[in-house]
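All protein chains of the complex are present and in place, except for one that has been dropped.
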Amino acid sequence: MYFDWYYIEGILILVGVNLMVVLGLSLLTGFTGLFSFGHAGFMLIGAYVSAICSMNFNMPFVLAMIMGALAAMAVAAFIGTFTLNLKGDYFCIATLGFGESMRLIFDNLDYFGGSRGLPGIPMKTTFPVVIIVCVIAIVLMTCLIKSRHGRNMIAIREEELASQAIGINVFKYKMISFVISAAFAAIGGVLYAHYLGYLQPLMFQLTKSTELTIMVIFGGLGSIGGSVVGAFVLTFIPELFRAFSTWRLVIYGAVVVLIMATRPQGLMGGYEFTDFFRWIKRKITGKKYETPALLKEEGEQS
Amino acid sequence: MTDVLKLDHVTKRFGGLTAVGDVSFTIKEGEIFGLIGPNGAGKTTIFNLITGVYTLTEGEISFYGDTLAVKDPYGDSFMDGLKRRFFFKALKPNQIAERGITRTFQNIRLFKKMTAFQNVYTACHRSATYGIFASFLPFLPKYRREERMLKEKTETLLKLMGLWEVRDMVSANLPYGMQRKLEIARALALDPKLLLLDEPAAGMNPEETIALMDLIREIRDKFQISVLVIEHHMDLIMGLCDRLYVLNFGKFLAEGRPEEVQNDPAVVEAYLGSPEEMKELGGVKDA
Partner (left out) sequence: MNVFLQQLINGLSIGSIYALMAVGYSLVYSILNFSNFAHGGVIMLGAYFGLYAVNLIGAPFLGAIIIAALCAGLVAVTLEKVAYTPLRKRNAPSLYFIISAMGASIFLENIVIVTIGPTFKTYPELIDKTPISIGSLHVSRLDLMMFAVAAVSLILLVLIIEKTKVGLAIKACSYSSRGSSLMGVNVNRIIFVIFLLGGLLAGVAGMMFGMRYTVYPQIGVITNKSFIAAVFGGLGSLPGAVVGSLLLGVIETFAVAYGESSYRDLVAFVLLILVLVIKPSGLMGKVTEDKA
C-alpha cells in the first residue's frame, strides 16, 4: 500500500460518483420506502448518453450531464408508470429486471459499442468538479427533504394507507421520488464515464446495484448524513485494500449479513449530523430532555 | 338541512362473503352520526368504502350531492381484471380526502417515527401551494410564508387537542389515548367537512372517554363539520350521537335517535342474544 495524492484523489472521485447514486437511492429507499435493485441501470443510461453527447456532439460537460440526467428521468418515468403500483417485494424485483435488461440491451447496441465497450470518452471529471457537484446535490436533497414534498414522501414510507387518507397522492410522490433518484444516479454515471474515459455494460451489473443499496443501508435509512458516511466508508475502505482485492468482497458480504443481524437501522438510521451536534450541546450544557408535564403525572401515578 | 353523506343501497362482497349488505343512510349537516354493531358487523368496511380503500359491489355513495363511489362493473376473471385496471376510474382515497372526508383508523396508523408535531405538520400539506421546484429554493418569500403558516396551523390544532406539550415526542411512544387524539388532529389538518372516527375511545378510561365526548362536540362546533363515529363504548355513543345506525352481520338492524335504538328489541337481541340463539351459535358470535 502506498499513499500519494493522485491515488487518494482517484478514490475520492469514486466516492463522489457513488455518493451521487447513493443520495438518489437514499431519497427512494430511505425517505420514500421503495427498494430498488436497478439503479445501476440509471447510472448506465446517464453514463452512455452523456458519453455520446460529449464524443459525438461535442457538448460541454454541463450540458452532457443534463442530457444524461434527462434521459434517465424519462426512462424512470416510463418504467415507474408501470411498476410503482406494485407492492413491496414485487417493485424491487421489477427494478432488478429493469437494471439487468438495461445492461443486456446496451450489450447489443452497436451504436454504444456493444459488449466490447465505448472507449475514448473525454476525461472531464476532475476532483473539483466532483466536489462541486456533490455539494450541490447534498444541499438540494436536504432542501427537498425538508419541504412539504419531502415530508409527504416520508409519510408514505411510514404508513401508506394513512398518507392516502390525508390526501397525499401516493403514486405521484413515488413517481417524483423515483424520477429524481434516477436523475441523481444518472449524474453519478456521467461523472463515472468522464472519469474512466471508457464504458462497458458489464460495469453496471446487478452486483453494482446491490452494492449501492447496501451503502444506503449501511449508512442508515432516512439520513442524508448516513448516506454520505455509507458511500465514503464503503468506497474508501475497500479501495484502500485493493491489494487484498480477492478477499474484499467476501468480507463485504459477511459485513452486510452482520449489519442486518445486529444493527439493521444502519450507522445513523433516521439521525442527521445536526442531531448529533444537538446531542453534544445537551451533554455540555447538562440539559436533559424534559418529559412533558402531561406525561409525568401519568408516570408518577403508577 | 343539507345531506352531507348519502349511502344508497351499498353492498360489498369479498368473494362469497357479504361484508356489507344493502346499507342506506344519510348524514345531515352538523350531525354526529353513530355507526354501531357487534364485532365483524362491517362497520370498518363501510369506512373503507366511503374513503375509497375498497370499491363498491353494489349501490352508490354521494357527498354533498356529488357521486363519490359507484359500483365496480367488472368481475373476477382475468380479462375483467385487465379492464378494471385500465378503464375503471374510481376516486382514490387521496382524492376523497381532498374533497373533504378524512378519517382515523381503528388500529392506529400514525407516522410512527415522526414526532407528534411532524405528524400534523405533514398532514397540513394541502394548505401550502408551492411546487416541487420551489422546494429546492427555500429562501423564496412564498416558501417561507407558507411554511410559517403551516407551523401556526399545526400549533393551533395540537393546542386544541391538548397535545402541544408532547409535540416533540415520537408518536409511537405516546400513550394510547394521545395517539388516538393525534390521529384526530391529523385528520382535522385537511379542513374536512366530514370526519370519520373509527373507535376513537378504544383503550381510554371512563374519564378520558367523557373528555373525548366534549372534545368531539367542540370540534364539530368549532370547525362546523359533520362527524361519523364508530364506537363500542355505549356511554360515548348514547351521550354523543344525534342519530345512530345499527349493523348486524353487515345488514341493517335499526336506525334512529339513541334512546329509540336503545329500546329496540332487535338491537337488544343482537347485543345480548336470545337464549336459543346463544345455544345455536355456541357463544362464537364475535367471530
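Here the chain labels run A and B in written order, and each chain numbers its own residues starting at 1.
Following the convention adopted for this analysis, contacts are C-beta pairs under 8 Å (C-beta built on N, C-alpha and C of every residue); 3 or more make two chains touch, one makes a residue touch a chain.
This structure is a prediction, so every number in the text was calculated from the model and none was measured.
S.K.: For the full complex, which residue in A:27, A:176, A:199 or A:214 touches the chain that was left out?
M.R.: Candidates A:27, A:176, A:199 or A:214; residue touching the omitted chain: A:214.
S.K.: Could you tell which one of A:74, A:105 or A:280 touches the chain left off the display?
M.R.: A:105
S.K.: In the whole complex, not just what's shown, which of A:8, A:59 or A:86 touches the removed chain?
M.R.: Of the candidates A:8, A:59 or A:86, A:86 is in touch with the missing chain.
S.K.: Could you list which residues of chain A touch the chain missing from the display?
M.R.: Within chain A, the residues that touch the unshown chain are 35, 37, 82-83, 85-90, 92-94, 96-98, 100-101, 104-105, 107-108, 160-161, 205-207, 210, 213-214, 217, 246-247, 249-250, 252-257, 259-262, 264.
In this text, only the chains that are shown with their structure count from here on.
S.K.: Distance-wise, how many Å sit between the C-alpha centres of chain A and chain B, to the nearest whole number?
M.R.: Spacing between the chain centres: roughly 38 Å.
S.K.: Using the touch definition from the top, list the residues of chain A that touch chain B in their complex.
M.R.: 140, 143-144, 146-152, 154-155, 158-159, 161-170, 176, 222, 270, 292-295, 298
S.K.: Which residues of chain B touch chain A once you look at their complex with the stated criterion?
M.R.: Within the complex, chain B touches chain A at residues 51, 53, 92-94, 97-98, 102-103, 105, 109-114, 118, 121-123, 125-126, 128, 130, 132, 134-138, 143, 147, 150, 162, 165-166, 169, 175, 186-187, 189-190.
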